[in-house]
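What you see is the complex with one protein chain gone and the rest in place.
Naming follows writing order (A, B and C), and every chain is counted from residue 1.
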Amino acid sequence: MAVQVLSVKQIEELLKVEFPQIFNAQSGVSIVSVTPEGCRVRQAYQENSIRPGGTISGPTMMALADFAMYVAVLAAIGPVPLAVTINLNINFLRKPSQTDLLADARLLKVGKRLAVGEVTIRSAGEDEVVAHVTSTYSIPPRS
Amino acid sequence: MAVQVLSVKQIEELLKVEFPQIFNAQSGVSIVSVTPEGCRVRQAYQENSIRPGGTISGPTMMALADFAMYVAVLAAIGPVPLAVTINLNINFLRKPSQTDLLADARLLKVGKRLAVGEVTIRSAGEDEVVAHVTSTYSIPPRS
Amino acid sequence: MAVQVLSVKQIEELLKVEFPQIFNAQSGVSIVSVTPEGCRVRQAYQENSIRPGGTISGPTMMALADFAMYVAVLAAIGPVPLAVTINLNINFLRKPSQTDLLADARLLKVGKRLAVGEVTIRSAGEDEVVAHVTSTYSIPPRS
Partner (left out) sequence: MAVQVLSVKQIEELLKVEFPQIFNAQSGVSIVSVTPEGCRVRQAYQENSIRPGGTISGPTMMALADFAMYVAVLAAIGPVPLAVTINLNINFLRKPSQTDLLADARLLKVGKRLAVGEVTIRSAGEDEVVAHVTSTYSIPPRS
């Protein structure tokens, strides 16, 4: 888990091609920083992901966590677009504020076949955890 | 768990007001049927939820499962729009086909404070399970 | 998922060697039946797994579910003792009765590298689900 293989810029280039559904101008998703052990990504506050009462929807947070894990996995193992999520477990803890979301992914294991990590989601500028995720990616065999 | 409180039509009316983000003309989501113990919902195949290789995205399936659970909870306990997801665990099992998705929610427990269920997602017309979800909703105190 | 590779008797022989910690005369665990898609196992009611109020402990149910999945995986893929649990998610739904527990495992996927299943735990003679589990096993490469 000690080497960062791809930079933010390289991951952005890859995502524009491989992940255009979530990584595009309209999605409001961006990569803040990447390290060998994880990354921080941001979801801009958008009207269309709001539920009554001003809450950001659960699926918005699940998509953000999945994105954060994918970025962390790419950074750690390189351009393996066919890595796929096999498990995601999310606990929703608090109602997020009406502002951007920050998601911090941390890899707990990067094996030959599986990568496991946790993602902590907070409202930008706040300390309390809004949602906590653990997720497992399957890494395809590399030749 | 023996009484169905709301009909499909009543739930649809409620969702148009309370859940417009996912339940609208563009979302492709619809309610197929409702029973006291669960429901079936459908996600129409849409170009914008596709990943390279024709796979439907994980977040699309997570959103569909969350929606299915919400419909099942509403059907069982009535119009409680503030019921919120507190946990969702998803296992992605197979690559879905390039067609609609069907999600079958089944309530395992409907208590005073918590409702727990499982959701099985399949490609329309196919038997194999594409994704399996368990989820817990918190039910607000009712006066 | 169509072939049952091992019989109850073959699995019992294997477990006595490979899984003596849980499969022994004192454990109270037994295999009721096995099919290509799953199995039923039983945990005898024992004083030492009881909590105040007569509840059977959570760890007893987690161990039983893990055992059920292991039996189901062995039945489906044959004698692969090094198959290991990589994820287990359990929802505790109701207080079990002061009697034996029955656990029904059902395999949702048996792939080359991963097997995923769900386990439903009930008190013997009762219909309501006491606990619901999903679990993933990693299958080592076979030569």
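Everything that follows uses one rule, which is that a residue touches a chain if its C-beta (ideal position, glycine included) is under 8 Å from a C-beta of that chain, and two chains touch if they have at least 3 such contacts.
Bear in mind that the values here come from a model prediction, so they are computed numbers and not experimental data.
Using the touch definition from the header, name the shown chains in contact with the chain that isn't displayed.
Touched by the chain not displayed, across the whole complex: A, B, C.
In the complete assembly, which of B:10, B:30, B:55 or B:87 touches the absent chain?
Per the contact definition at the top, the residue touching the missing chain is B:87.
Of the residues in subunit A, which ones touch the absent chain?
89, 91, 93-94, 108-109, 116, 118, 129, 132, 134, 136
List the subunit C residues touching the unshown chain?
18-19, 21-22, 48-53, 57-59, 62-63, 66, 81-82, 84-92
Since one chain has been left out of the picture, which residues of subunit B touch it in the full complex?
These residues touch the chain not displayed: 86-87, 89, 113-114, 136, 138.
As a working rule, only the chains that are shown with their structure count from here on.
Could you work out the angle of the rotation that brings the CA atoms of subunit B onto the matching CA atoms of subunit C, rounded to the nearest 5 degrees?
180
Roughly how many whole angstrom separate the Cα centroids of subunit A and subunit B?
The mean C-alpha positions of subunit A and subunit B differ by 23 Å.
Just curious, how far off is subunit C from subunit B if you go by their C-alpha centres, in Å?
That gives a centre separation of 28 Å.
Any idea how many Å lie between the Cα centroids of subunit A and subunit C?
33
For subunit C, write out the residues touching at least two other chains, lowest number first.
Where subunit C meets two or more other chains at a single residue, that happens at 89, 136.
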